[in-house]
Structures are given as C-alpha cells and as structure tokens.
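First comes the structure, then the notes that go with it.
Complex shown without one protein chain; remaining protein chains in place.
Residue numbering begins at 1 within each chain, and the chains themselves are lettered A, B and C in the order written.
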Amino acid sequence: MSTRLTPEAINAFFAEHFPQISPGRDFVVEETGPMSARMRLVYSERRLRPGGTISGPSMFELADLALYAAILAELRVGDDPAKANHSRGALAVTTNLNINFLRKPEPGDLIADARLMKIGARLIVGEAWLHADGATDAVAHATGTYSVPPPKSDLIG
Amino acid sequence: MSTRLTPEAINAFFAEHFPQISPGRDFVVEETGPMSARMRLVYSERRLRPGGTISGPSMFELADLALYAAILAELRVGDDPAKANHSRGALAVTTNLNINFLRKPEPGDLIADARLMKIGARLIVGEAWLHADGATDAVAHATGTYSVPPPKSDLIG
Amino acid sequence: MSTRLTPEAINAFFAEHFPQISPGRDFVVEETGPMSARMRLVYSERRLRPGGTISGPSMFELADLALYAAILAELRVGDDPAKANHSRGALAVTTNLNINFLRKPEPGDLIADARLMKIGARLIVGEAWLHADGATDAVAHATGTYSVPPPKSDLIG
Partner (left out) sequence: MSTRLTPEAINAFFAEHFPQISPGRDFVVEETGPMSARMRLVYSERRLRPGGTISGPSMFELADLALYAAILAELRVGDDPAKANHSRGALAVTTNLNINFLRKPEPGDLIADARLMKIGARLIVGEAWLHADGATDAVAHATGTYSVPPPKSDLIG
C-alpha cells in the first residue's frame, strides 16, 4: 500500500501554510508519483514581463514549489498519510537553486515536472523541467538542493 | 562626465516597464556605481513564508533585479543618459541564475548589493549579496548570467 | 542523409586538439545521437581520492567533455561531415557549469549521458547524467552553458 501524498493533500497543505502564494490558486499540484510531482502555474496578468513573457521569478517559484511538492509526497510519514505537515518534507528548506532560462514563454499556464535525483539523510537533490501547457519544448530547467531534518528526528513530534 | 544611469532613472524605467512588480514600490534602486547597484526589497506581509521568513522567490527576484539594475546603469547609451530604455541593457535577458540560501531572514527590508564580474559583447555575469537592512551577514548569494544585444546593434534604434 | 558527427570523428578530433587529456585514452565518445552523446571515462588510479572514490574534477571533466561532444556532433557543417574541426561547435567555450555530486562512485569506468536542451544562435545549454558503468543510479548531474560563434560566421573559414 502506497502512502505517497496525493495532490489534494499537498494542495491543502499549501493553502494552509502558504496562503500568500495562492490567493487565486496560482500554483496547483496536479500529479504525484515515485520521486516526482507535476505542478501548474495558472496564468495571470501579473506574471507578465515586457515583451509579453512570463517573469523569471514566477518560473523560479514554480520550479521550487514543484520540487518541494515532490519532496512532500515522498517523505510522508505518520499515522495519516494525507497530512503533509506530518512529513519531514514539510520542514525541507531550499539551500541552492540553479535555473537556466531556455526560451521565452508566451502568456499562458506553465507546467513543471519535478523529479528527485537523490534522497539522502539530510539533503535532497532534484530537477524541474518547465514548459508551456500543451507544448513540449522546455522554457526553463532548474536543479535544486533541499535540506531536511534527519529521519527519526523528534523535531516534528 | 559620467553618464551612468541614476537610481531615479532606473526606478522610473521599472515603474514604466515592470508595473507588475511595484504596485507598492516593492523594489527600489538606491545606488548605482561602477559595475554595481544596490537595491532594496521593501518588506510586506505577502513576502512571508512559514516560520516568519522572507520567501525564496522574493530573494531570487531581488537578486535578479539588482543585477539587471547594475547592467542598466552600466550600459547606458544615447543622447539622454537619464533614459534607461535607450540602453542595450534594457534588452538584457537572464539566461542563468544560481542562488545559495544561507540564513533565514527575519521579517523586514532586504538589501541586495549587485556587482558585475564581466561585461562581454554578448554576455554579462555578476553576483549579488543579500542581507537584512542594517545587518552584515549575508542571507543569500546569487550569480547570474545575462544575454545582451551586441554593441552597435540597430535593434534598439 | 544525416551528417551528424560519428564518435570516431569526435575521438579523432579530441586526439588531435586535446592531446593532454587522453595520453591513455581516458575519455572516449561511445555514441552520438540527436542532440546527445555518450562518453566513457576509462578508470585509472590517478582518478582516485581518499575513500576510494573518483575525484570531483574528473567527473566535472567528463560532464564537460560529453556536452562538448554532443555540441560537436550536432553543429557539424561543411563538405566533410567527418571533420569536427569544420564545425562551429569546435569553437564552443564553456561559460557556466553547475554540478551536483549525488553519490560516491566506486573505482571503475564512469559513463556520461549528455543531452542538449537548447541550441541557440550563440548559446547552447545541456545537461549530463553521470553513472558508474553498468549501474543506473546517477553519481552526478551537471548542467552547462556554452558560447558558440553565430551561424554563417566566417570565423572558421
């Protein structure tokens, strides 16, 4: 029986703990899988930059959140697998993120496919590919490193 | 006579071309110097993340804008040095940004000190140090690469 | 008719232009494909570091050369597709490389699978996955940016 967190559980976690990022439900987890997650950035005008392209910080945030969602999904523990905040992953902190901007995205939703490369005792490394919804060419690629509390830690009760 | 762009000219350029980022004047250029610029992120609650810290994407955006401001200031050309949009720098595009998050910033303004390492014919590389206003320890460090049109280009009339 | 460079052509190019790196044929291109190349680092004791692991700089070099090989293969031009030095790719210069070390490789050959993400007029971005020969878990992942002369350039005669 898999206890991987569902997209719904992670979206509920974001709504509770990151209210600032989703006044209009900008960022939505759509899928979780083995060491992976897919997240959508719902387009809105405030994401635009000169030239009619999506802003770099919006892409950074999408990549970072998609990786965080993949970590949350994978590191679920505790009695109730639906609750993200019972996860060590909930305490993950971004320590490094490197992003390459490849093409200018047109106005519209963006999708990030995040995949974890390594889940260590204290460091998790992953990558995220970003593309326009319905397109295949990547608009950006990011790799990120996250620090997590050690397993069996008492930190999270 | 120096024709480096003033902070005022760059802030006016941002207000005109990046209205999305400064509804409440979040990002303000405070100084420009030789291959350098200082930028302030004015604190607001929506910058917060769980634990009462400033969000990573906000720090990414501050670093990116500070580097862009340093490029604008340095690449001014044309008759009127006050006008940033006469600059090749106005067409600079971020191609890579690598950021290390070092410490969690408390709620409050953040300062970014950006410095350009190299101004090539087509690529500009720089770094930005971020710290809390009034503090000395860095909360983040970023290096970024920007693609610019070649000198003597007719692209910008 | 494909004019992609063969592994043999690229290995001959390396032997001629990079004699320093292959006194014992350390680095060997094994495959080239669409926007991709596979390269082998032939193990030798001087690659070791304390703890019996392959050195970081060796992995950096393998990733960098594999990406360069993929660029050479893709940017072949001219009458004789076998000749790498007729390619714009031969003038490619690494401008940025970011590498994450994921696991310590045991002594033995390493394989790098390089894949190009974007081939622009002046910048090429790609990634390389490194793993031990015969294994599947990655030991390192790198992303690199390369500057190339513009198409139609007369630089390379």
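One rule holds for everything that comes next: contacts are C-beta pairs under 8 Å (C-beta built on N, C-alpha and C of every residue); 3 or more make two chains touch, one makes a residue touch a chain.
Since the structure is predicted, the reported quantities are computational estimates derived from the model, not experimental observations.
The missing chain, though absent from the display, is touched by one residue of C:42, C:97, C:119 or C:135; that residue is C:97. Checked against the full complex, the candidates A:6, A:20, A:44 or A:96 give a single residue touching the omitted chain, namely A:96.
Mapped onto subunit C, the interface with the missing chain covers residues 17-18, 20-21, 45-50, 55-58, 60-61, 64, 93-101, 104.
For subunit A, the list of residues touching the undisplayed chain reads 95-96, 98, 122-123, 125, 145, 147. Taking the complete complex into account, residues 98, 100, 102-103, 117-118, 125, 127, 138, 141, 143, 145 of subunit B touch the chain not shown.
Assume only the chains that are shown with their structure count from here on.
Judged by shared residue numbers over all numbers used at their interface, subunit A and subunit C contact each other through mostly the same positions, with over half in common.
Subunit A and subunit B have Cα centroids lying 25 Å from one another.
Put simply, the C-alpha centre of subunit B and that of subunit C have 34 angstrom between them. Rounded to a whole number, the gap between the C-alpha centres of subunit A and subunit C is 31 angstrom. In subunit B, the residues touching two or more other chains are 95-96, 98.
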